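See below for the structure under consideration.
Only one protein chain is missing; all other protein chains are in place.
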Amino acid sequence: MDTKEEWNHFIETSDTEEQEAIKLFLTSLKAKRENKNLTHIASLLQIKTKRIDDYTLEMEMPNSPLLDNSIGIVHGGLTATLLDTAMGTMASLVPGNKRGAVTVELKVDFINPGVGEKFICRAHVIHNGRQLVRMEGKVSNENGIVIASASGTFFKLSSE
Amino acid sequence: MDTKEEWNHFIETSDTEEQEAIKLFLTSLKAKRENKNLTHIASLLQIKTKRIDDYTLEMEMPNSPLLDNSIGIVHGGLTATLLDTAMGTMASLVPGNKRGAVTVELKVDFINPGVGEKFICRAHVIHNGRQLVRMEGKVSNENGIVIASASGTFFKLSSE
Amino acid sequence: MDTKEEWNHFIETSDTEEQEAIKLFLTSLKAKRENKNLTHIASLLQIKTKRIDDYTLEMEMPNSPLLDNSIGIVHGGLTATLLDTAMGTMASLVPGNKRGAVTVELKVDFINPGVGEKFICRAHVIHNGRQLVRMEGKVSNENGIVIASASGTFFKLSSE
Partner (left out) sequence: MDTKEEWNHFIETSDTEEQEAIKLFLTSLKAKRENKNLTHIASLLQIKTKRIDDYTLEMEMPNSPLLDNSIGIVHGGLTATLLDTAMGTMASLVPGNKRGAVTVELKVDFINPGVGEKFICRAHVIHNGRQLVRMEGKVSNENGIVIASASGTFFKLSSE
């Protein structure tokens, strides 16, 4: 049985929740085909980016079955992934940085349960040093409830 | 065009990297169908668990295109996801805890670039308090190179 | 030779920097005699407290020879002491808390060198939970330059 047959068989026998995941995977694959720079995980999480100013950036992630942990709230690791992605992207874009930045360390404080229709992460530069970028981030849902806040240190690749 | 047709069309036009992702998504959906308790993200990351002793647990995650960040190493957020999953699972299983545990805070130190064939996360209980479980975690690759280390605080749901 | 004689001898042979420390120690001992609740370290650091609102408090600490680390800037540990004192005090005073709070964890980000005439620490409650108080803190000098920022988790003693 080849991949196509296997997929067809799985789709035919799928329940509602599985159908939702199947559609999400296809949407994610198509988005990545359109934009090769997108990572699989950013595509799966359907993350959208909005630049606010020179030192601030927002990323938005809709809730989906992919985000669930075992007790029906957003998996803390995916909240951390959203924070790391937004903070790291902003750190890569600070004025004077040309070659990106890698995460040195990240501390995430989980404040309220991760429930909501979408999650908005605001990443802001605290200090743009010669080699280190110090960042803060905050994840809220569509009602403004704070889900998590974070601090992180990023190392500019251009300085290596 | 229905979902099946769309999938068939996408599969027929896919390149090698896409085919790898397509197979991974199918494997993940099948694994979750077999084990309803599995979360989508744990299934996608193909995480396997091994209990070491009362206070220690290991989770293993094979490298895959899903893990890549934009510069060819494992996305820091997914390293954090592996750590949070392993540390949170271990915190939920400490002697005397019956109803699980939620992450209060997690600090991840990224030590070496996330390269390798697989990533092994060891989560260990530092202190099993009445309401809080204090954990440490470490992610290494198959050669024993430390990718990340972490500390975290978890709150026992049974005590709320 | 008794303590008084020893002190007299030390004072007679002291240089200018030592005289400054000697005066500081005496001021600190007198302040603590006036206010038994004061800790030695808060007295030595000459920390003064100002309540801003129900969820915010400020502590101010003048620069002094006691604060110097070996390279002429404020010792990071004492910046952490100021932060822990302010954040812990504020956590002890949240509405509904009667018996104080202990520090669970504290993360301090050192942003700019600790120079200045005085250091002002603002501690603010992020979340006042049933058992945990989540705090943030920031230390600036008299010119508004941020020296350090911090996040911390505190456990209410009243709930044990």
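The letters A, B and C name the chains in turn, as written, and every chain counts its residues from 1.
Here is the rule we go by: a residue touches a chain if its C-beta (ideal position, glycine included) is under 8 Å from a C-beta of that chain, and two chains touch if they have at least 3 such contacts.
Note that the structure is a prediction, hence the values are computed from the model and not measured.
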Statement: The omitted chain touches A, B, C
Statement: The one residue from B:H40, B:H75, B:K107 or B:K156 touching the chain left out of view is B:K107
Options C:T3, C:T16 or C:N143, residue touching the unrepresented chain: C:T3
Candidates A:K32, A:K107 or A:K138 - the one touching the absent chain: A:K107
- prompt: Residue-wise, where is chain A in contact with the chain that is not depicted?
  reply: 104-105, 107, 130-132, 151, 153, 155, 159-160
Query: What residue numbers in chain C mark contact with the hidden partner chain?
result: 3-4, 6-8, 10-12, 18-19, 21-23, 25-26, 29-30, 33, 37, 39-41, 44, 65-71, 75-78, 80-85, 88, 100, 102-110, 113
- prompt: Of the residues in chain B, which ones touch the absent chain?
  reply: 107, 109, 111-112, 126-127, 134, 136, 146, 149, 151, 153
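In this text, only the chains that are shown with their structure count from here on.
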Task: For this assembly, give the contact graph shape among line, ring, star, complete and other.
output: complete
- prompt: What angle, rounded to the nearest 5°, describes the rotation that places the Cα atoms of chain B on chain C?
  reply: 180
Query: In angstrom, rounded to a whole number, how far apart do the mean CA points of chain A and chain B lie?
result: 16
- prompt: Taking each chain's centre as its mean C-alpha position, how far apart are chain B and chain C in Å?
  reply: 40
- request: Round to the nearest whole Å and give the separation of the Cα centres of chain A and chain C.
  value: 37
Statement: Note: chain B residues in touch with at least two other chains are 104-105, 107
